[in-house]
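A protein chain is absent from this complex, but the other protein chains hold their places.
Chains here go by letter, A, B and C, matching the order in which they are written, and residues are numbered from 1 within each.
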Amino acid sequence: MSIKPGDYDVPEIYRHWPGDTAEDAIGPFFFRMEGEHPRSAFRARQQHCNAHGSVHGGILMTLADYTLCLGANGGEQQYVATVSCNNEFIAPAQQGDLILGQGEVLRRGKSLVFVRCDLRVDEQIIVSSSAVIKLLRS
Amino acid sequence: MSIKPGDYDVPEIYRHWPGDTAEDAIGPFFFRMEGEHPRSAFRARQQHCNAHGSVHGGILMTLADYTLCLGANGGEQQYVATVSCNNEFIAPAQQGDLILGQGEVLRRGKSLVFVRCDLRVDEQIIVSSSAVIKLLRS
Amino acid sequence: MSIKPGDYDVPEIYRHWPGDTAEDAIGPFFFRMEGEHPRSAFRARQQHCNAHGSVHGGILMTLADYTLCLGANGGEQQYVATVSCNNEFIAPAQQGDLILGQGEVLRRGKSLVFVRCDLRVDEQIIVSSSAVIKLLRS
Partner (left out) sequence: MSIKPGDYDVPEIYRHWPGDTAEDAIGPFFFRMEGEHPRSAFRARQQHCNAHGSVHGGILMTLADYTLCLGANGGEQQYVATVSCNNEFIAPAQQGDLILGQGEVLRRGKSLVFVRCDLRVDEQIIVSSSAVIKLLRS
């Protein structure tokens, strides 16, 4: 069974990363690559919102981690593991928002990749994140 | 409808924090307070695991954030918002693991609370996190 | 007594921020503003290098903090205090290097400012940092 962006009101230019049950249960999230830099997309529904009526910080950190890891593996089937992940919550996102992530690979070493990303709603940054990610042997 | 720890193979000493749909959908998570310091508990099931067969980092960050915010609001109905949250992933957790969080309130200011926590499986630290959390007017 | 960029082999387009003894003892550091976004400059000398022969991480974090705080105060005499500061060390810098910082103000709230910056040598990123900074009443 495939998960399609259109079913979640996400533009068809993004695609689904198969095989991660947890991400599908939390999101689903979608992505595309611009060269080595990942772009991600997520439509916030009611189940993603906390008691404040805004998207839960844990879901935003999960989307950030998803984006950062795609920066590390280049959208390919390379296994990676997040070593550290820092997040600043700059503005809230609301139910119904289309949240777009853009990652930037700062350095790709032999075993560690440095990536940062931000999440935006209508061009405004809502979360800024950075991570150190380890490349695992497949 | 109440969410009971026993239904999720979590010790009955922990209780559920009502009213956060997102946390219930991702977890559910459970907690108890030791004075002002929060303790949390979560049983990892298949839906929480990623392609590596280990618990997804986003879910661990969500549990950390849950624990840290309970440190900030003291387990009471005070609204809080995470300002920044840093996480180090020290060891993986696996499906079936009981993950226990313990938070420590470092300073409670008028508007900002500093909290750190760790998540453990069988006493071993798997995640170390810290956060700056803002107290909101209810 | 004024501290001049030319005396430290730093381009004259940058200027000195007066009144911070600690920064002068560690650096000195220099800056200019591009609109609301700070640019900083620092020439690494022998005293800034550690046992590895590369610039000490503490000095790089101090330069990052200097850059981030100038983002928060806009280069004006507004007192600010760093609340949290995260740093990733992406590549080393060496004695003699001209290290250039560029900050980006992500959001300026009433009491908190979100800023990130990177430090570069010859266009290559060596440090990526982000901070939450509090505006103090003067």
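To be clear about the criterion, a contact is a pair of C-beta atoms (placed from the backbone, for glycine too) under 8 Å apart; a residue touches a chain by one contact, two chains touch by 3 or more.
Given the structure is predicted, the values throughout are model-derived calculations rather than measurements.
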Pick from A:Ile3, A:Ala25 or A:Leu112: which residue touches the chain that isn't shown? A:Leu112
Among C:Glu23, C:Asp97 or C:Asp118, residue touching the chain not depicted: C:Glu23
In the complete complex, which positions of chain C touch the hidden chain? 19-23, 25-26, 46-52, 55-59, 61-63, 65-66, 79, 81-89, 92, 136
Residues of chain B in contact with the chain not shown: 86, 88, 90-91, 106-107, 114, 116, 118, 125, 128, 130, 132
Determine and list the chain A residues touching the chain excluded from the picture. 83-84, 86, 111-112, 132
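Heads up, the rule we're going with is that only the chains that are shown with their structure count from here on.
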Averaging the CA atoms per chain, pick out the one whose centre lands closest to the mean of every protein CA shown. A
Which chains touch each other through the most C-beta pairs? A-B
Chain B onto chain C, rotation angle from CA fit, given as a multiple of 5 degrees: 180
Whole-Å distance, C-alpha centre of chain A to that of chain B, is 21
Centroid of chain B to centroid of chain C, CA atoms only: how many Å? 35
For the pair chain A and chain C, the C-alpha centroid-to-centroid distance in angstrom is 30
Mark out which residues of chain C touch at least two other chains, giving numbers and ranges. 86, 132
